[in-house]
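For this depiction, one protein chain was excluded, whereas all remaining protein chains were kept in their positions.
What follows is subunit A.
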Amino acid sequence: MWSQYDENLCENPFFEEIRNNHSDIIRRATEENWVVCVPRNGALETADISIETILDHVLLHGAGSSFSTLSKKQVCVKNKQIYFDSNQLFSNNVDILFEETFYLGKTSKYTVWCIDRPLFLRLKCSSHSATVLESLHDCIDFLWVESLGHDILDNLRMLVDTFIQDHQEFETENLQCQKDIIGNLYSQCLQTSLKNKTVREKSMKNRQFLENLKVSVETYMQYCLGKKLMFAVNTLLYQTDAVINKIVRNSYSLRFKDLNIPEKFCTVITSAKCELNKINNYVTVLDKMYCLKQVFDVVCNAGKQQESECVTSDDLLQILVFLILKLNVSNWAANLIFLKEFRFSLLDNTDQNSYCLATLEAAIEFIKSNQFLEIRNLAFNSSVCSCSSQLSIEDIFKQVKEHKINFESEKKDVTLCHPLCACDKCKSAIQDCETEDFTNDKGQNLLIIASILGNCDVVEILLEEETSDVNFADCQGKTSVHYAAQHGFQDILLLLVNAGANINALDYEKNTALHLACNSGQENCVKAILYSTVDAEVNVGNFFGDTPLHLATKWGYLDIIRILLENGASIIVRNNRNQTVLNLATNCYVLQLFQSFGMRQSATICKSIKENNPVLVNERRASQVCTEHGLKPKNLDQSKKIDLLLRAIESNDLPLTCFYLGFSCNAALSVKRSACHPLCDCDKCSKDDEAVDSTTKAPSQIIHINTCNAEGYTPLHIAAKFGRTDILRLLLDDGALPNTQTYKTLYTPLHLACFYQRVQVVRELLKCGSCKVDLQDTKGNTPLFYACVKNDVKIVEILLANGADCTKKNYSGRSPLQESEDNLQYRVFKLMKNSLGCVLGRDGGQGFGVGAGDNGLF
C-alpha cells in the first residue's frame, strides 16, 4: 500500500525541469520503459537541480528487482523502497511515496515514482521527510514543531475546556446535532491555530501542510474531549449496540471454519485480535483508524508470507466478522459511526481508510443479517452433535417422546459417540442401556442437550420420568439451568426450576444461570429466574468477580439492568479489577438508571452485601427447611397485579382489595389447586383457573389470596405491616395463611405487626389459631424480639400469653430477655421473667437463675 502522501507532480520543480528541458529523456522513458524518480516537492532545493541529479534519478530496468540509473549507478527496489550504495553517512534507502503513470496519448505512457528524498544524496537534508500523521503523538509533534512552541496546543486545550463546561448535556443530542456542535468546535480550533503566523504562512504555500494541520488540530481536539465524545456516541447508539452484543454473545460456538475462512489466516487471528482489541483504548478518529488499519496489515501480511496467495475483500470481511465475535468490545456500532461521521479533516472517499471502514460496516451488517443467523444455527447444532452417523435430533427426540427409549432397563457400562448417536454400535447399545447415563464428549446428558437445543417437550418428559438428575453438570460444570438461561428458553427454565433444579448452581467459572442469562441478554430468562424462584442470588460474583449486573452493564442491556436493580442488585459491588458497574457504564442512559436507583438503594446496599456473607446464607438455608412462602405470580401480568393489590391494601382501600381478590366466591378461592407449577400456563392449568373463578370475574383478573410479590410479601403481610385490621380479618377469614414468610428476610405477618407495633393485628393473627408465634427471620429474631426492641408492653404481653418463648436466641446469640435486660426495659423484662417463672414452675421449678441480671438490676 502506498503511503497517504499525495502531490501534483506537474507543480514539482524537479519534474518540471525534466519535462521542459529534457524531453528526450521522457521520450526514451516511454519507449524503453524507464522509470523517472522525482523527489517530493521541497525535498530538493531548486539550486541543486542539475543534469547530474537528473541522470541519477532515471532508472533502467535490470534483472529482477535491480535497476541502474542513467548515471550508471546500481539500485535495487524492495518493499516500496529504493536501496542504493552510498559512501555518505546518510541512510541508503529511500521510500517511494507513490507511483504515477503519465499518458502522452492513448497508448504511450511512462512511470514516475515520487520519492521521499533525492537519491545518492550529497547535500544537506533540506527538510525532514514527508510527514504522514498516523497517531495522536504525530499530531502533537506536528503542532509543537511547526508552531515552534506549545501556544497552539494550549489554546486548543482552553477552547475544549470551555466547550465541555458549556455542553454538559451534549450526550443526549441527536447525531446531526452532535456533528454540528463538534464540527463547529473544530472550525474554532482551526481558526485559532491559523492565528499563528508561521503556521498560516506555511498553510498558504503548501497544500499537504494544510491537510496535516487539519488532521492534527482535529485529533488534538478529540484527545482533549477525551472520553466525552465517545460516551456521547455510545449513548446515541446504545440500542443498536445492545442488539449486536446480544447476537455476538449468543454466537460463542462459532468457529473459524464455520465462516469459511481460509486455513492460512488461522495463524494471524491472535495478533489481529490483539490489535483490534485496542480500539477502545483510543479516543481519536485517527488512532482508532490506525488501529483498524493495523489489523488489515496484519491480515495482509499473512497472505504475503505464503507466495501466490492474495487477500480478497471476502477474506477481510470474514476475518473481521470473526474478530468481532471473539472480542470483548461492546460498542461496534458506536465506533463505526464515530469513525464515519466525526472525521472532518480527511475528505476523500478514495483512501484506504474508507475501504477499511466499509469493510467494518459490512462486517457489522453481516452479523445482524439473517444469513449470519443461519450460519450460526448450523454451527450451533453441529457443535452439540458432533457425530456424523447419527439420526437427526428430531428423530431421537421423537423417540424419547414416544417413550421408545427404555429408561428402566438394566445398567450397563457403555460409552457412546454421543447420547443421541445412532451409528450401529451406538444403536445396539442404546437399546439395552440406561439413557440417563449417556453423556457426549462434553459430558452432557440428554436433559442438558435438550435444554441446549430448546426442546421443551423432551425436557418435560425427561423430568417426568425422574430418571435424570436435574442438577447434572457437564464438563464445564454447567447444568441444564445454565444452558436454558443462556439460550433464552424460558419455558424450559421454568420446568427445571419447578423440578427442583438449583438455580444458584455454579459452573467452573463460578457463573450462575443468572450470570449467563445476563451475559447473553436473555431478558425473559432473567425475569423467570428473579420472579419464579425464591432464593436466586443476585449479587454473587463469578470467577472474575463480575455480578450479573456487571455483565448486563458491560453489554448495555438496559432492560435487564433495570430488572436486576428492581430485584436488589447492588451497584457498589466491585469485581476483581476493582470496577463497580458505574465504571462499566458506557452510555448515558445506563448511568442515569444507576443514579436513580443509587439514591433509593444506598440504604439497602450495605445490607445486601452482608447477605452475601456465606455464614449468613448458610443459616438462612438451614432455617428455610420448614419455611412457607406465598404463591408466586403465574405470569408477568399477575406480578403487576399483585403489586397493585398490595398498594390497595397499603392505602386501606377495602373495595379495591375485594375487587382484586374477587371476593364473592370465598369458598372457591381457598380450594387448594395442584398446578403443574405456580407459573404454569398450560391448558390444563388455565382451565383449572377458570373452573375455580368463573363464578365471579374473568379469571385473569383474580389474584389468589396467598400470592406474593417479588420480595415474598403476601396481602396478609402488607395488611399486618400497615395495621389494616379490617382487611386483615377479611383475609384471614378467606384462607390467608398466617405463617408465610418473605423471601430474603423471612418475616411472617406477625414479625411485621410487632415491629410496626400493630396491637390489633397481633391480636387478630393469634386469634386465628394456626399462627405460629416463634418463627425466626433471617437474623433468627422472633416476633417477640422485635416487640422487645420496640419496648411495646402490650404486644409483649399478648405474645407471651400465646406462648412466645422469651429465651429463644437469635443467630447472634441474643434472646428477647437479654435484649430487654440490656436496654433497661423494666416492664417488658418483668413480664417475660414472670412468664418464664410460670413456665419453669410448670416444668418443676428447677434452675431459677436464668436472668442473671435479676439481682443487680431490679
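To be clear about the criterion, contacts are C-beta pairs under 8 Å (C-beta built on N, C-alpha and C of every residue); 3 or more make two chains touch, one makes a residue touch a chain; residues count from 1.
Keep this in mind: contacts and distances are computed from a predicted model.
**Student:** So which of "Ubiquitin-conjugating enzyme E2 G2", "Cytoplasmic tRNA 2-thiolation protein 2", "Ras-related protein Rab-21" or "Geranylgeranyl transferase type-2 subunit beta" is the UniProt name of the chain that got left out?
**Tutor:** When "Ubiquitin-conjugating enzyme E2 G2", "Cytoplasmic tRNA 2-thiolation protein 2", "Ras-related protein Rab-21" or "Geranylgeranyl transferase type-2 subunit beta" are compared with UniProt, the left-out chain turns out to be "Ras-related protein Rab-21".
**Student:** Quick one: say which of A:180, A:566 or A:637 touches the chain that got left out.
**Tutor:** Of these options, the touching residue for the absent chain is A:180.
**Student:** For the chain that's not shown, point to the residue among A:29, A:43 or A:210 touching it.
**Tutor:** Looking across A:29, A:43 or A:210, the contact with the absent chain belongs to A:210.
**Student:** Identify the residue among A:21, A:74 or A:312 that touches the chain left out of the display.
**Tutor:** Missing-chain contact among the listed residues: A:312.
**Student:** Tell me which residue among A:100, A:151, A:258 or A:774 touches the hidden chain in the full complex.
**Tutor:** Only one listed residue reaches the unshown chain, and that is A:100.
**Student:** So that we can see where the missing chain sits, which residues of subunit A does it touch?
**Tutor:** The list for subunit A reads 1-2, 6, 8-11, 19, 98-103, 106-107, 109, 112, 174-176, 179-180, 183-184, 186-187, 190-191, 194-195, 200, 203-204, 210, 214, 236, 260, 296, 300-301, 303-304, 307-317, 341, 343-345, 347-352, 354-355, 358-359, 361-362, 365-366, 369, 371, 375.
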